[in-house]
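Structure incoming, see below.
Certain chains of the assembly are absent from this excerpt, and the rest are unmoved.
The chains carry the letters A and B, assigned in the order they are written, with residues numbered from 1 in each.
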Amino acid sequence: MKPCAIVRASGYTGRELLSCLQRHPRLRATVVMTARAGAQPEPPVFPGDPTIDALDLARLQAVDGVFLCTPHGAASEIARRALAAGKKVVDLSADFRLRDPALYQRTYGSPHPAPELLARAVYGLTEHARTTVQDAELVANPGCYPTSILLPLLPLLQQGLLDPAAPIVADSKSGVSGAGKAPSDRVHFGAVHENFLAYGVGNHRHTPEIHQQAGTSRIVFTPHLLPAFRGMLSTIYVTPAAGLAASGNAAAALRSCLAEAYAHEPFVRVYAQGQPELRCVQQTNQCHIAVTQSGPLVVLTSAIDNLQKGAAGQALQNMNLMLGLPEGDGLS
Amino acid sequence: MKPCAIVRASGYTGRELLSCLQRHPRLRATVVMTARAGAQPEPPVFPGDPTIDALDLARLQAVDGVFLCTPHGAASEIARRALAAGKKVVDLSADFRLRDPALYQRTYGSPHPAPELLARAVYGLTEHARTTVQDAELVANPGCYPTSILLPLLPLLQQGLLDPAAPIVADSKSGVSGAGKAPSDRVHFGAVHENFLAYGVGNHRHTPEIHQQAGTSRIVFTPHLLPAFRGMLSTIYVTPAAGLAASGNAAAALRSCLAEAYAHEPFVRVYAQGQPELRCVQQTNQCHIAVTQSGPLVVLTSAIDNLQKGAAGQALQNMNLMLGLPEGDGLS
């Protein structure tokens, strides 16, 4: 059993990682800490979970890999120390997702805390970065919305199957766990239950990340908050390239492209028919994708569990690769 | 108090109408029937509600107005009889929404049951048909999805503010009450709670209705099922006309157009800022609309209560107009 650490294990993604690692045959969370030194140890979130100790960077010496589940801004310093000690680091925050520190500052409102590390970070959308992740020392784990949008889009963009001039609409809906565990008016039961709304319209922080990884800024992204706890569905509207549109069978072509791209991927499933539902991917590391013609556009629907494939699950895929373990270990 | 009838008062929209009429100062539901002659009377849905009698068309003689809450196909015959008796009819089913009986047949899979009445039917999107509704004898009450999409779109289309070549994406999310009260696998609590999915992608029956009323077939409509009971939010992506887009202030122009169009409408509110939420419109006859720039597109978000403005509330607006009563009576 290789030892690893989880920093800020008390949040939703930290707890999800703990849960995955409890059934991992080769990796164990031996160091489970909060994000702040000198903090009171936190009691276990669930009966049977470990107590969460105060942050103590010296303890990272004893592990092979480090998962950072801190808010953005707080991860960089810990990452710096862990990398200096030769540890493998998967950062689930936004600190290393954007390559351009100026863009980071515009997006997150403060200077990048560790610009010198940016060049060493690999963007870990695993299915599209497997070989670089294997050799990486620092992986920026993708955001949940970008994961659900990039997985269906990237193969189509790479194969030139989309009209390069047309906007792409990505209309995403997420369960509340994506907003984190801190209490607020917005996540009060009374504000979520039997409610639904769009938020961050035109200015959500995941937009630059999506644009960077897709290599285009013509993606219009709108997130919404579902009255559900976990799971995310993105409905993506694309315009087929001119030739395809004329063929009258654009959706079939796009579906074939995706089916082929992910034919050997255990965590991505392209539907021949039907629509993905949250309940089919909840508590799994799966991404399920359907492709359907709708008038002049093709509709891609993509479902993931935001806490698994959108966070802890993909982080574990990446860590497994970095440590030379089977990629699917600990993932159902 | 004028007397009116509700046919099929046991469903969600029938019950909603009953509830509105219980606080209506000038209209009373004196005849409350099922959709089938010879059926057993049904017990009240809620304590205090009336018993629902078997259908008896002769009883329509005693009322001034008739609300038809039957499934499509069943409304036409009752409408025919009520019209012959000189009654005002609001049909909440789809029977009189499509002007072309051939399109009806393609959409609903059977010949139109009363093509001779189509020319007498007025499409009752109240704010856009007030004067014709006032004189109508038969009103086709709009579908819930079309209502939530047409209210924000129509003024923009009429004013020529949208690029006539670009597709319009209407991504709609509805509470389960839109699927009706009949039990099925799809509306089982276990299939809805903590779940979310798109359905009818590319082929939902409300699409022809939306196209007909918008006067364009370039609207791509995708409905989704929310884990909520009532309420509907449509997120609509439009491309501003060329001049507006160049001005750099397209969203403001579109917002002004809508604010002006609905300035004196008690049931439509255009937000200066913020996003509409389901909880702001539930149990009301309101439509709340926000307009936001997002990259090259403008995002219209539109929230209604599918059982009120999307069904019973708008039906009551229409009936009030037809009977010469104040339009807002019975509506909060």
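In this section, a residue touches a chain if its C-beta (ideal position, glycine included) is under 8 Å from a C-beta of that chain, and two chains touch if they have at least 3 such contacts.
Fair warning: this is a prediction, and the values are worked out from it, not measured in the lab.
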item	value
Full count of same-sequence chains in the assembly - 2 placed in this view	4
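Everything below uses one rule, namely that only the chains that are shown with their structure count from here on.
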item	value
Cα-centroid distance, chain A relative to chain B, in whole angstrom	38
Interfacial residue positions of chain A with respect to chain B in the complex	167, 169, 171, 173, 175, 191, 194-199, 201-202, 217-222, 224, 226-231, 233, 235, 237, 239, 275-279, 282, 290, 292-297, 299, 301, 303
